[in-house]
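Okay, handing you the structure first.
What you see is the complex with one protein chain gone and the rest in place.
Letters are used for the chains, namely A, B and C, taken in the order the chains are written, and counting of residues starts over at 1 for each.
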Amino acid sequence: MSGYYRWLGLPIEASSYAHSIDYGLLLIHAAMLLIFVLWGIFFAYLLVRYRQRDGVPATRDDERHGWGSLIPDLIVMAFEIALIVFYAIPVWSRIKVDEPMGKVNTIDIVAQQFAWNVHYPGPDGKFGKSDPKLVSFTNPIGLNLKDPAAKDDIVLSDEIHLPVDVPTLFNLSSLDVIHDFAIAAFRVKQDIVPGMMIPVWVTPTKVGTYELFCAQLCGFGHSLMHGRVIVQSQKDYQAWLKSMAPAPSAAAQPANSANSF
Amino acid sequence: MTAETPHAAAGHGGHAAPNVKLYMLIFGALAFLTLLTVLISYIHLPPGPAIAAAISIAVIKSSLVVLFFMHLINERPIIYGILAVVAFFVLFLYLGPMADTIATSGRRPAQSVPTAVEAAR
Amino acid sequence: MDTSHHNQSWLRKYVFSTDHKTIGLQYMFTALTMLLIGFTFVMVMRWQIAFPDLPIPVLGRWLPARLAPNGVMTGAFYNSLGALHGTIMVFFGIVPLAVGAFGNYIVPLQIGAPDMAFPRLNMLSYWLYFAASIFILSSFFLPGGAAQSGWTSYPPLADFNPGQTAWILAMVIVITSSLLGAINFLTTIINMRAPGMTLWRMPIFVWSEFVASVLLLLAFPPLEAGSVLQLMDRVMHTSFFLPKEVMLFGVLYKGSGGGQPLLWQHLFWFLAHPEVYILVLPPMGIVAEIIANNTRRPPHGYKIIISSMLFIGALSFVVWAHHMFLSGMSPVLANFFLVTTMIISVPSVAILTCLIYSLRGGSIRFNTPMLYALAFLPMFGIGGLTGLPLGLTPTDIYLHDTYYVIGHFHYIVVTGSIIAMFGGLYFWFPKFFGRKMNDTLGKIHFWGSLICMNGVFFPMFITGMAGESRRLWVPTAQVHDLAVQPWNVVGSISAWLLFLFQLPFIYNFFHSLFYGEKTAENPWHATTLDWACPSPPPHGNFAEPVRVYRGPYEYSLPGAKHDWLPQNLESEAAL
Partner (left out) sequence: MTSEAAVMDVPHVGAGTGVTNAKLGIWLFLASEIMLFSTLFTTYIILRLGSSSWPRGWNVLNVPMGTLNTLVLITSSVTVVMAYAKAVERKRGQFRLFMGLTIALGVAFLIIKGFEWGAHFKAGEFPSSSIFLAAYFTMTGLHALHVIGGLITNSILLVLSEKQWDHPLFVGRVEAAGLYWHFVDIVWIFLFPALYLL
């Protein structure tokens, strides 16, 4: 993960929409800096120019010009309206409201204190049913093994494999408390609420290994709740999928080896 | 402490002027509306009309209490002001979370909520 | 029913007093102590943030093994300190100091009232607050330990975590105290003003307390109700915030289900966003008072400032869900809250602009209170500006729940509110005690604090930009945070230095209390009514009934002999 950071100290952009978020951050911080510097210069000037001096009394405002100070507010407001209309709402809609079209790779994420369970539908493309009543140490998401669709499902712990350049839809759910699915390099962040199934999608654009972490306080082990996101070329990804679908009996076993992060 | 009492000023600024006859009239109306709302509920209307009927009767009843028992009908503007401010914020307290609950219903897989009776017995 | 104070016992005069000034000072001492305690908590936490998994020096040997085995704090203890730091600083430190202490002492004086409208209720407010403070601190020694679900206490975590019940009960008590206080302030300000003190003649500080009290009155009840629901979840095993089939430490919890975790977040932030303005508005009022006094001219745009405050107050109830953009709430609804959030930034900018413009044409005296008031302007500016990328939905996706949020919030409440209130302490100290605080020590305290505060909070923007989450017990556990770990060390060292720079203040405060330079009734040559009575004011405040003849800031009137004209004097001849 060397060469990880870019301007403003941001991580590399490894997803399709990372750049639009970074663009906003850059734009806003440039504006902030400009406002602050202009303001600071004016402020310093006032402090020096109007310091207390003998024989120079303070002067009062001319009442007729009392509303002149609203001009900066109007400028700020115009800037903010522009940001809302041309930046925030379109980008937000693209990322959070709309869902990706076309071929979509769907993965279920089941968060728990303090681990990420990653549930792939397997070759049949169907997720097996799961039931919290069946949760056990060897079956962290409570997958119902009697369900035929569950036979070829893959369940990983703390490791996600993704094909590059394919939109992936994550269905986020939690077994216990609120977690937050965050991958800094993808600029992905979404709370996971128990009792809800929340969709979030991303299209990885760079092959590599990134970090997945929990961004919402979930208990004493919150900081230890992290895992790896491995983005592979589509060929490697297919090869990996094949390697993960072995004998049916072992299909539902979580790949605990992935824990050695 | 002064022996005199300032109640000559009753009705002026200090305290609202009571009106016993009116109170009895309101009492009758409240009792009638209570029985009415219960009777309507025995028809077992579908939820929509039932809610509409029950809420409108409750609003009428509470308005009667507020206006006449609490003397809001001839109260000072400052009290109206307080209530207007509260009404503004209450509105958002209802609308915000409600809008969210409706908008996110698709994100909540239907959870089987047992009715109270089933759960208990 | 003779309530004459002259022959009252010491207990009634100094402990169970109904005098707004005594109660104000009681609030002040308690709140400053709580601020120090909350700060101590974070100084301990900062050790773990800077040097995770190393034993805490000195203190580590004293802590019980339950909290810090071998001197290294556990994750649960770290979370407890974090939760209580936030709760104490916000609900038990800054609000009581801003509203309870300054509001209680100054507001009746500035409007020319003999006392608060309900003096006994006022005493009750203070003692409820005091009891809640003791209670929340003692929760460390209760069986379940202290709360460890963050100051936001999101369920389901807060429904299950140990220690939360004590937190809820303490919150219910402190909320009740604040509600009673708010009723008292509003009645006082609305009903008890001296003749001639029209609304547009009230000092900005009184207006700010007025708006803050409205927010307290109407924003706190939802959290009180929410706390009751959470208490039911914990004690009666209801499921208000629990869906069906939740796991509890690997075991299926047998609740009825049917509840919603997001409901708590709505109720909590319905309070907690107005709460931020409760933290900020009174300090803004203090800054306006100090600036008007030390520029020797009326502040620019008195009516703009006040209208902006009222506008902020009204709008602060409609922006709460910008804390919830990524909470699983409807993303379409987020657009509404995005717009309201952007709108509410405009009046804040307006107030700040007016305060800066107020310097123009002034004759600026750089005394200690003024330094604090001036520092407030750019520092609060940083806090406000960094709110922009957090309020915009797309950029919030990245910055949400990172240290950037923590940096932003602390720039608002520490270099904003606390700096302003330090200024207020130096400014009104002569009024409180009839003596002045030492200026040199005050300036050491000022520069040291200002630099160290920036040293603590600015690195948070850097670590936040790198994507480091908040509330990390072991920040080095996550690989992507390793590169910015040195900045955490910088922040921690600054925090400890910040503590060292509070020592001159503490010394100065207590030394000046007894040996400070004695001052006259109106040492700053101020115009508002709080300076028109003796220092400290006697019971009943004003020897004769006051009358108000003019606006609050009549400084440097053209053709006048003096550069100030108090509100209560009919003409300058009486000066």
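Operating definition for what follows: a residue touches a chain if its C-beta (ideal position, glycine included) is under 8 Å from a C-beta of that chain, and two chains touch if they have at least 3 such contacts.
It should be emphasised that the depicted structure is a prediction, and the values quoted were computed from it without experimental measurement.
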Chains shown that the absent chain touches, full complex:
B, C
Checked against the full complex, the residue among C:247, C:267 or C:287 that touches the missing chain is C:267
Touching residue (missing chain; options C:237, C:303 or C:518)
C:237
Kindly state which of the options C:165, C:256 or C:307 is in contact with the chain not pictured.
C:256
For the chain that got dropped from the picture, name the residues of subunit B it touches.
1-3, 5-7, 10, 13-20, 23-24, 26-27, 30-31, 34-35, 37-38, 40-41, 44, 47, 50-51, 54-55, 57-58, 61-62, 65-66, 69-70, 76-79, 82-83, 85-86, 89-90, 93-94, 97-98, 101-102, 105, 108, 110-121
Tell me which stretches of subunit C touch the chain missing from the display.
1-5, 18-19, 114-115, 117-121, 179, 182-184, 186-187, 190-193, 195, 198, 217-222, 224-226, 228-229, 232, 236-240, 255-260, 263, 267, 539-541
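Following the convention adopted for this analysis, only the chains that are shown with their structure count from here on.
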When centres are defined as mean Cα positions, the distance from subunit A to subunit B in whole Å is 45
Express in whole angstrom the distance between the two chain centres, defined as the mean CA positions of subunit A and subunit C.
31
Averaging over Cα atoms per chain, report the distance between subunit B and subunit C in Å.
35
Multi-partner residues of subunit C (each touching 2 or more other chains)
243-245, 257, 260, 262, 328, 332
Residue numbers in subunit B touching two or more further chains are 104, 107-108, 111
The answer for subunit A against subunit C in the complex is residues 1, 4-5, 8-11, 20-21, 24-25, 28-29, 31-32, 35-36, 39-40, 42-43, 46-47, 50-53, 56-61, 66-67, 69-70, 72-73, 76-77, 80-81, 83-84, 87-89, 91-93, 95-97, 112-113, 132-133, 135, 175-178, 180, 182, 184-185, 187-196, 198, 210-211, 213-224, 226
Which of the residues in subunit B come into contact with subunit A in the complex?
104, 107-109, 111
Show which residues of subunit C lie in contact with subunit A when the two form their complex.
74-76, 78-79, 148-150, 154, 156-157, 160-161, 242-250, 252, 257, 259-262, 295-298, 300-301, 303-304, 326-328, 331-332, 334-335, 338-339, 342, 345-347, 349-350, 353-354, 356-357, 359-366, 374, 377-378, 381-382, 385-386, 388-389, 392-395, 397-402, 462, 465-467, 469-475, 477-480, 483-484, 555-558, 563
